[in-house]
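Note that one protein chain is taken out, while the other chains of the complex remain in position.
What follows is chain A.
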Amino acid sequence: MDRESATLLATVCALLADSAKPLPDDTSLEKLLDRLTEFSEAGVSLPDSCPCLLDFISTIASNSTSDPSIRSFALKLSGLLAATEDGYRALQERSVLDIIFSVQRWKDTELWDDPCIRIGWIHGLKRMLLHPKALAFFVQSGFITPLLQLQSDPSMFVASAANQLLAHILLAIQPENKEHANIKTNTEHSRVVLQTTDHIKESLVPKEGTLAAGSLQVLKLLALILDQARRPLRDQLLMALAASLEELAEAAYSQMTPALMDVIMAGYSPDSDDVTSRLLSSMLNVNKPADLVQAAAAFLHQSHSCASSDAANIRQAVRILLLPLHFVTGHPLLGTGMKCTSKQSDRCNPSLYSKIFSAPSADTAIMTAQLKNKSTFISMICVCLRNTPQVALMPPGILPCLPAMIVLSVVTLLRICSGDASTSSSSSSLDGCKNEVYRCIVNCGKVQKSALEALASLSSSPGADSTMNEVSEILVHYMSNPDSDPTVLQKSYKAFVQWTSVWTDLSFISQQLREDLFMGVEKRACDPRWEVRDSTIEFLGQLHCVPTRKSADSALLSERLTAPLLREALQDSESYVRASAVSALARGFRSFVPDGLQGTELSQEQTDTVGRLLKILCEDTEGFARRAVVRYFMTWLSSCSSPPSSPPSLLLESVRVVLSRGSLDLDWEVKVNTLELAELLLDAAFSDHGRCTGAENHPYATFSTHANGQARAGDAALDSALSSLVDQGVFSVLLSGLVDCDRPVALKACELLIRIRETIYGTADVMSVSCELPEWGWGKEIRKMLKNEGDKGQRVSVCEVLTSLALDERRVLLSQSSDYVHNSFQSLLQDILSAGVTLGDAGKDGGQEVIVDCY
């Protein structure tokens, strides 16, 4: 911190200590605290370098008129200062810690009711509690009691912060290991642990008439602690809370299932048979299918680390997650019989299984009850679907069916969702409640989306290719179904692309299906909703990218069919669609322009398309489409294996146009893309020159003599390369970019110019290469920088320009973020000061308060 800042900080502290009103922008205090934290973390001793902070805290401790937000800041600041033992000592010497953190004092002044004071108190303590002295201060002051009260604070932020602090304290005071458990200091600490445990125990099970929110909050705290607690503390907590947790698990409060599972999984280890194992077993056997599914999903989600050693639980979780799909689709996902195997019987509740899922049995009441609540049923199915990809990857010993069966069941579910009848006959388990199932899921967008997402992810499951026919049929059906909403359609496209990249042989797809696919896509390309057109065009582009293992003829949609759709989409009224069409054309580049380069090889249609793209670049009103055009030419250019040659091809002619138009664009991203195109030309031009390896060259690195020797050998080639770059307009683009008002553009141009400078450094032959500077616009700017404003109409030497533009300094300047001036510590302090002065003036004049709108 420089002296000026230190002086300013003192003034700010004085102002704040004196202020009875909040600052107009309350984020400025947070920013100040962040800055001070940064200093502290960087090793600056704040009490030594800024004694004004101590004075400020002392003043606030004794002043009763300050604004609560400033007091809250003071609390947090005290914590920050006391985070080091020196700072703690300094504050204790002034006896401010006892005063400022005294809850009674805050309560006496009735400021405790203000949540910002309570949160300041918690944050202050949390910052402070990094060393034993601070911990001792906390314990001896008896702060644990108010902190436990804050744990159920009405303000969500306060309660959550209290949870964090409690966990922090408990973890901080836990003994290193069992041997240390009996040392003397622990008596006080163990009182804290005991008090916290008692509090958790008391609040864990919701009492009659109380809200479940308190229990949820306590569960969150417990999960936080158990997640990091070591042996003695962990065991102590679990032993003390076992009964309450079991009671909670048995009571099966649906809304608490996820939080309870977090606690169980935080304390769970598969090799021990403690309370968490019992709890887990109990959660995986609750009587409500929706909760059961949630618990199983949570278990599976968090049990990666112990997968191999906990096969029984995993097996059961997998079965639970497959049950609803089995029930709805009738596919034997759980094997042919639904009974528990002997291995599972100790863990699962067979009567429940038979009760719920072995339909058609006499009692399908539980499942039917689930069906009555449509939203619960749907969310249960969605949870199952979300987990199917993970389930399908389980080893055969765990999975009760082949992964392909899971894929088929998702396909069947999608069929049912679209109202298809053919599947229902197979689902014997549905007989009893078919009507309800249909009512719940036919046309249900949520299930459709989840199922399509699951299907997309299932493409990587083992043995998935055996389901190609079913998957492709259902996806094509969804693509052409007029009732598919735009998101469903997009997800169908995504799934299809994902699957096509997995299918090794596309010949299985029948001609009829190909025709259906094309007709669906053709229709969608004309859809009135632009989102649909856009995702359709994107889909066509993605389909081009799918690597075809066979000949081009085996492609799902031939270029001949799709190219007219893409060309039509270039004229779409929506810019996103135009942009997607351009990108799709670029993606399908290799097949569209078979050998890439020579204009003479292009068909008339293809030449027309290039013309249209250039027209979009020149005339389109939206940036997306123009950016896509520049990227299109980048793709084309980078796909050329041989360097551009004469006579000028369509590509080179077009690139020249793109460079000149792109650099004049109003959209900065178009300009950056244009510079990237120029970079490709640089790469091509300097490809023979070992010296030019792009950004990894340090700008200040000196060239080795060896490199120079190599370079000299290619001097002549370099000369011609540079000339051709100048001829192509690359150099002009870079110079105009350098003086561009958009910083990223100027930076990119500057880097590229430096690159040229480094490449041609010391090459005598290139001295003669010159370029023309226009008398207007950027040319004028460059002349000004070169200080040759008088020499109008003359060509300038490229080398001279490159060396005289002070490119390195310029790059340093451009690299700095645009707000670096305004974002400094000093400017922050000045802002606070001026805001405080304005506040003071407003107070004096009785004028209106200035309200700064903060986002």
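Details
In the analysis below, contacts are C-beta pairs under 8 Å (C-beta built on N, C-alpha and C of every residue); 3 or more make two chains touch, one makes a residue touch a chain; residues count from 1.
By definition in this document, contacts and distances are computed from a predicted model.
Between the listed names "NAD dependent epimerase/dehydratase family", "Integrator complex subunit 9", "Chromatin accessibility complex protein 1" or "Protein TSSC1", the UniProt record for the complex's undisplayed chain reads "Integrator complex subunit 9".
Among the residues A:Asp572, A:Glu679, A:Asp719 or A:Asp831, only A:Asp572 touches the chain that is left out of the figure. Only one of A:Asp114, A:Glu473 or A:Asp527 touches the chain withheld from this view, namely A:Asp527.
Listed residues A:Arg278, A:Arg439 or A:Arg811: the one in touch with the omitted chain is A:Arg439. Along chain A, the points of touch with the absent chain fall at residues 419, 421, 424, 434-435, 438-439, 442-443, 481-484, 522-524, 526-530, 532, 568, 571-574.
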